[in-house]
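The structure appears below as structure tokens.
One chain of protein is taken out of this complex; the other chains stay put.
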Amino acid sequence: MTDPTFHLELQEHEKTFLDSNELIINMGPQHPATHGVLRVILKLDGEKVLGTECVIGYLHRGVEKIAEHRTYTMFNPYVDRMDYVAAVSNGLGYCESVEKLLNVEAPPRAKYIRVILAELNRLASHMLWLGTHALDIGAITPLFYTFRDREEILKIFEKYCGARLTTHAFRIGGCLYETYEGFEREVKKFLEFVTPKIGEYEELLTTNRIWVERTKGVGTISAKDCIALGVTGPVLRASGVKWDIRKAQPYAAYADFDFEVPIGQSGDTYDRYIVRMEEMRQSLRIIAQAIDRIPEGPIMARVPKVIKPPVGEIYHSIEAPKGELGYFIVSDGSTQPYRVRVRPPSFVNLQALDLMVRDQLVADVIAVIGTLDIVLGEVDR
Amino acid sequence: MQPVATTFFFYFLSGLTLVAGILVITRRNPVHSALALILALLGQAGLYLMLYAPFVAGVQIILYAGGIMVLFLFVIMLVNIEKSQKEEQFNKQWVVGILAAVALGVLFVLVYTKGKSLFPERVAQLPEQSNTQEIAVMLYGNYMFTFEIASLLLLVAIIGAVVMAKKRI
Amino acid sequence: MLNYIKSYLDSTTTPGQAGNMFWASVYILLIFLGLSVAVIAMNWLERKILAHMQVRLGPMRVGPHGLLQPIADAIKLLIKEDIMPSQADGFVFWVAPIIVVITAFTVFIVVPFGPTHAVTDMNIGVLFMLGVSSLSVLGIVMAGWASNSHYPLMGALRSSAQMVSYEIAMGLAVVSAVLMTSLNQTGTGTLSMIGIVQSQQAQQVWFAFKFFPLGLIAFFVFAVAMVAETNRAPFDLPEAESELTAGFHTEYSGFRWSLFFLAEYSAMIAVSSIAVTLWLGGWLRPFPHLLSGSTWDVVFSLLPGITFLLLGLIALVGVFRMPKHPYFRVQTIGLAGFGVVLGLIGLLLFLPPVRGRIQDIFWFSAKVAFFMYLYIWYRGTFPRYRFDQLMKVGWKVLLPVGIGVLILTAVAGVLL
Partner (left out) sequence: MVPITTLHYLVVAAALFVLGVIGVLTRRNVVIVLMSIELILNAVNLNLVAFSRIYGLHGQIFAIFVITDAAAEAAVGLGILIAFFRNKETVNMDEVDLLKW
């Protein structure tokens, strides 16, 4: 194959079994297990991976450039389209960044609503991850269980803001919508509903021999490598680094809640699975606390009708389900941002793919792509 | 179980075997050759059945067609055949080779026709229903020593194949 | 004419042994027909059972409860464009699915559905079945190679390695069952499928429970190896969807693809029938000695009819649960008709002359159906093995266990 983008060089000791031509296969962009339109060029010796190269950009929409031609308010819905399975977190990050730039703060009730929705969204994102990850490894049933339960979350979103996926739930300065009648009751009911379901998933997978064999020791990445590559989120935590922005630099109302940051030790796929499962439980804890303590009051701060932040720049990041989601916004004092740069967790985490799959088998590439939990909308923006 | 239409099946199966044999040695693509060889082996298994040797026929199918030929196909896929397909297929002594082989064949036929009287035309009554049992009794009785040697041979072959094929042991 | 048929029905050998070409052809046609129906039913059942395991409904639109879905699928596959990659090796590409199908159907020549219900009884029955079903790997390898594409090639290589390695464990398990057949007065065993069942009858025990737990272990080894042999989950690496898109049949479409599909399901039925014959007593009814006597015989002989009546009843319950909307009228009538047909079959099976003759076939099919359910269950439960782990299971677990069981069975056979 003469692909101009392909420039993997074989090291001397990495000669193939027969010293014959190594197999180069294109995994994607049309492949059932690359979670969208990721193209991975694999250099194989039989089944062993000698090297990989990710080709991205098939879903590039120029979100960052679009921002320069939209007002701050108009750009808000666009961020939902980046990580479309965790749209609430994207919106939360963007709104908080602009609020920081404007120097306003959302009222407490709005912050609590934001936390509840963001954590629900984290649950939804992790459920989708679990289903597709298990599907990649060959267990087809968990997908349907997680989709069944994710549906309940999406129903809550729909009732709250009318949209299921790209919610556009928050506005700069707070929330647009007051919670609907019976919101608290429904969220509580959902918590009761979903707690045993997480046990159900774990029952199917955690002690399943094949699952353990397929995930233990696969795609191992050390804490040092994680930090060097800028990997964040559950992937970093599974390698043993206790770094969660919700704890480290609390935003929204996270400082008020009591929750654990689960960490793993070996940084393999199994640890990442355990960390995410535990994170789902912690999310339930946060939601339960928030729903109990949610204060009364206004949901919108006093924000000018036309948002014109002072000249300056701001970097603000939040803990999205997939890792650190950061917004770097440069304002030139006009109604439109001069530059918006998004630090998407999926994009940064995807860099670790090559390191994690070298010398492993083709089946592990699938497992690792699944465990990195990438969303191509966010990688390509 | 009496074979039906013996004459027809004999000519059909032996014709199949011979045509497949010709294909084996003439095809340019080794995979096609291997396919033809499988066909020849299966045709021969049919001939064995007609000769009241069902066990040998079963072994032929399971070992030859199912085992050895898979090995062949495996190796053909491992080695790069595109290059060898473009090369000259027959070597320089092919005329001499064919002549020698045909001479050998003529010799065989001459021996058979001249020496026809040497072996009896009668057919031994072999117990077809208990063929497998009889073979087992002989294999573990008269031929015990040979059987052990065959196992040793297989062991040697396993080790030899590993030594040959593996780059670093 | 009727007398002729009746005289055959009362014969005591298989048509092949009797040298009766006509009845042998009839049997072959019947098996072909039955197998096609079984594959269609299996397709529907797999989709429905898997769907209900996964909290969804499965096909519901084509026919009542999607009963006509497999037929719709078949029509779709037949009229689909038959694509052949331009760089493919045309002849091999064409012949590969045919080889797979032929091998999958040929093995049914020796499958005994009853003491006389087999096309023929071969002296080398088990060997023949194993041998011919191992030929299907050739078709798979050829399909993968001829597609001239990387994913199918990897699928083919995986498949050949997998099938060749699991055949060994499978063969060892089979040998330990064949050893058990020789534990009679004459001391001679048999490889014939009918002979194996008859020796289970004579020894009054299914081989799965003989020399407990040895027979059970051998049965377990075979049950695992047979799943690997048919490339089904959790050993479905050659066609692992999330890894190799579809493995060896990635480039196949339309009719040729449906041949692979047909072959896969009939191979599943074939290996299940080997397992049933060797370990679960073939056509013998359960508890022939615990619940013996003419009363129990009658009770067990009523079971086939009762089963069909029950199925018909389920269909009729479904009729009452159908929505009352006029759109569903045709479907409701269809389901009612299906239920009535099943019920009529059930009633037919109560007739004494039919009852006596159909029993063997019923018990054999019921046992095979149990294995088919297991296949679906595995698929709904297990993740997929990785290639090296698959090899590890085959060579480091099943093979030593198989050898151990073989040795212990021989020792037990001599001592006990």
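The letters A, B and C name the chains in turn, as written, and every chain counts its residues from 1.
As a convention for this text, contacts are C-beta pairs under 8 Å (C-beta built on N, C-alpha and C of every residue); 3 or more make two chains touch, one makes a residue touch a chain.
This one's a predicted model, so the numbers in the text were calculated from it and none came from an experiment.
Engineer: Can you name the residues of chain B that touch the chain not displayed here?
Structural biologist: So the residues of chain B touching the unseen chain are 6-7, 10, 14, 17-18, 21-22, 24-25, 27, 30, 33-34, 37, 40-41, 44, 47-48, 50-53, 55-56, 59-60, 63-64, 67-68, 71-72, 75-76, 78-81, 83-84, 87-91, 93-94, 96-98, 100-102, 104-105, 108-109, 112, 116, 119-124, 126, 131, 134-135, 138-139, 143, 146, 150, 153-154, 156-158, 160-165, 167.
As a convention for this text, only the chains that are shown with their structure count from here on.
Engineer: Express in whole angstrom the distance between the two chain centres, defined as the mean CA positions of chain B and chain C.
Structural biologist: Chain centres of chain B and chain C, defined by C-alpha means, are spaced 32 Å apart.
Engineer: From the mean C-alpha coordinate of chain A to that of chain C, what's the distance rounded to whole Å?
Structural biologist: Chain centroid spacing, chain A to chain C, equals 45 Å.
Engineer: Chain A: which residues touch two or more other chains?
Structural biologist: Expected reply: no residues.
Engineer: Tell me, which residues of chain C touch at least two other chains?
Structural biologist: Only 157 qualify.
Engineer: Using the touch rule from the top, collect the residues of chain C that touch chain A in their complex.
Structural biologist: Per the touch definition, chain C meets chain A at residues 50, 53-56, 150-151, 154, 157-158, 233-234, 236-237, 240-245, 379-389.
Engineer: Within the complex, which stretch of chain B touches chain C?
Structural biologist: 1-2, 4, 29, 31-32, 35, 38, 54-55, 57-59, 61-62, 65-67, 69-70, 73-74, 77, 128-133
Engineer: Where on chain A is chain C touching in the complex?
Structural biologist: Counting only chain A, the residues touching chain C are 23-25, 31-33, 46-47, 134-141, 143-145, 148, 204-205, 208, 210-211, 213-214, 361-364, 366.
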